[in-house]
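Here you go, one structure.
Only one protein chain is missing from this complex, and each of the others stays in its spot.
Chains here go by letter, A and B, matching the order in which they are written, and residues are numbered from 1 within each.
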Amino acid sequence: MSRRFKPDWVHAGLTVTAVLVFAFIYLPMIVVVFYSFSENAVNSFPIQSWSTKWYGVLMHDRALLDSFQNSLIVAVAGTLIGLLLGIPAAFAVDRFQFPGKALFERIVLLPMILPGIITGVAMMSIFVLSGLHLSLVSILLGHGTFLIAIVMTQVYARLKRLNRSIEEASMDLGATRMKTFFLITLPNIRTAIIGASLLSFTLSLDEIAVSYFLTGRDLTLPVQIWAMLRRGITPEVNAISTIIFVFSVVMIVIVTRLSRDKSEA
Amino acid sequence: MNPIVQLQNVEKQFGTELVVKGIDLEVEKGEFLTILGPSGCGKTTTLRMIAGFETPTDGQILLEGQNVVDIPPYRRDVNTVFQSYALFPHMTIYENVAYGLRMKGVPKSAQSQRVQEVLHMVQLESLGNRKPMQLSGGQQQRVAVARALVNNPKVLLLDEPLGALDLKLRKQMQIELKHLQQQLGVTFIYITHDQEEALTMSDRIAVMNQGRIEQVAAPKDIYENPQSKYVADFIGETNLLEVKILSHAGPGVVLDFLGKKLGGRMGNNQAMAERMILSVRPERIRVSKEVDPDWPFALSGRVEEMIFVGSIIRTMVRLTDGMQIFTMTPSQGKASLVKGDQVWLSWEEEDGIVIGA
Partner (left out) sequence: MQDEPSLSVMKPEHPPKHRKRIWRPRLLILLIPPIIWLSVFLFIPYVTLFINSFWKVDFGTIVHDFSFDNYKKFFTNPLYYGTFLKTLRIAAWVTFFSILLSYPLAYFIHFKIKKNKQLFYTLVIIPLWVSYLVRAYAWKIVLGQDGILNNFLLAIGIIHKPVEIFLYSPYAVILALTHIYTPWVLMSIYTSLEHIPRDVLEASKDLGAGRFRTFFHIVIPLSLPGVIAGATFAFVLTMGDFLAPQLLGGTSSMMVSNVVYSLFGVANNWPLGSTIGIVTLVVVLGILQLTHRLEKRTASFEDGTRGR
């Protein structure tokens, strides 16, 4: 075959493009990680000397640590709300036919895709107009609303793929609906629920558009970082960004592992 | 003795579609009954109604004389072997089989004894610690049977349990299942679309078509005495000829087929009508090169094609009026016929069954 010796320009071009796009996706983040170890207070190029001092500064930044704690509270509570309402919604959509089902599905998913700023100002309006104070609770309510959608999508996707006859087999063998749910259904969608929880947790921790408008006295981490950025670049932001980046990577590795868990098949 | 399962005018409607159109069926204790029909004929729905996964829209289902229509599946003494096996993927084989006992609250020690017993029955004692994923299709199928038998159900329902297996394994499992059934004496209601499987395994076959049961009879009887055109065509192979009845004496009838006289007998429970169908099995047709004076009726034609299928030869004969008839004869050392031969077709009066069109 003479073809083998001819260079394959199409393939080569495609490979180069793929590598460049890949670099485009990663480069900015890698830049942040590098700069977080720069000793300089200005993000100048090339980096003059290396240090971990900004991580030290981070650890003593009261406001930042407080906002991190606030974010954790909101993320945990928001995830719980998402699970508590999203799982039933997923079951309703998977297991039942009812009028307006398609509409229900689309409405649940709306907060996931609608611009956060509009959801943010809309919710802020009702809080302020009804005289309620903006606080962590208002942020939490805002987050819960879109986390329902996250949980529902994830759990529904798993339910759709679940072989319903294992539930029938369970009932056939004498298990009531309740027992069947806990012994058969739940163990088989467990990883989807864990995955949805981690995803919700991460998204909540990162959310800013809705949070920005619903924030009262207590800031969440992204809102705090945003405030720092608006005051001007501080290398501390590089450090916290690096931590968030690493945290996100760990989370997604866990989630992909879970959603592809073969042993549960 | 009362039948163990009785279906009385059972109907099932999904939306506007009537899937099961009022069927009556009685299954005797210890019987192997097969519901045979093409996909979409309502056989699986019928089975699911007996299991309790679907509620009939009309009619009654009696289990040992008791109406079970409103009893949920988990309180019915029937168990199911699912087409997809439906093994619990997160449990070991042992846990799968023990599940039914666990639900009944059987003590742990008794559970283990019974599980071993059932696994032994299906020859899988050594695989108790595996997960379903680690088993072959045939092994998974056995687990499904073991799991369904663990509680000694009064009736075992099997929904195309061998459908996913390859031909050879399927044939082997057919025999094994049949032995298991005879050994345990459990009533089996078995669903399949494979007529050969039905003929091999069943005590009786119920042929279903478009939501109705067309005929219930023993395999041999259903083959020899089909009561409808559908059954004659679906079970085994046959030639169907449109005929008119000229005269009849006892069961025997003289028929008119496009101006020629043919012999046959009335099928069971058939009303006499102007137009009838004559069904003749291909292996019952005698093919000869000369007219045999001993045979009163014969059709003439020309050999159009001969297909060698191992143990038999299928011969296609084109009749002079254009219709095609096919016959089957055991293959012998040398072929007696060749393509193009002028031949005569004839059969015993007994083998030409006349049924309603």
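Here, a residue touches a chain if its C-beta (ideal position, glycine included) is under 8 Å from a C-beta of that chain, and two chains touch if they have at least 3 such contacts.
Values in this document were obtained by computation on a predicted structure and should not be read as measured data.
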item: Residue among A:L110, A:L132 or A:L186 that touches the chain left out of view; value: A:L110
item: Positions on chain A where the hidden chain makes contact; value: 10-11, 14-15, 17-18, 21-22, 24-29, 31-32, 35, 42-46, 81, 84-86, 88-89, 91-92, 95-99, 104, 107-108, 110-111, 113-119, 121-126, 129, 141-142, 144-145, 148, 150, 153-154, 157-158, 161-166, 168, 188, 195, 199, 202, 206, 208-209, 213, 222, 225-226, 229-230, 233, 237-238, 241, 244-245, 248-249, 251-253, 255-256, 259-260, 262, 264-265
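We take it that only the chains that are shown with their structure count from here on.
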item: Rounded Å distance between chain A and chain B, as computed from the means of their C-alpha atoms; value: 55
item: Residues of chain B touching chain A in the complex; value: 51-53, 72-75, 78-80, 82-84, 86-90, 99-100, 103-104, 131, 133, 147-148, 150-151
item: Interface residues, chain A side, partner chain B - complex; value: 163, 165-166, 168-176, 179, 183-184, 187-188, 262-265
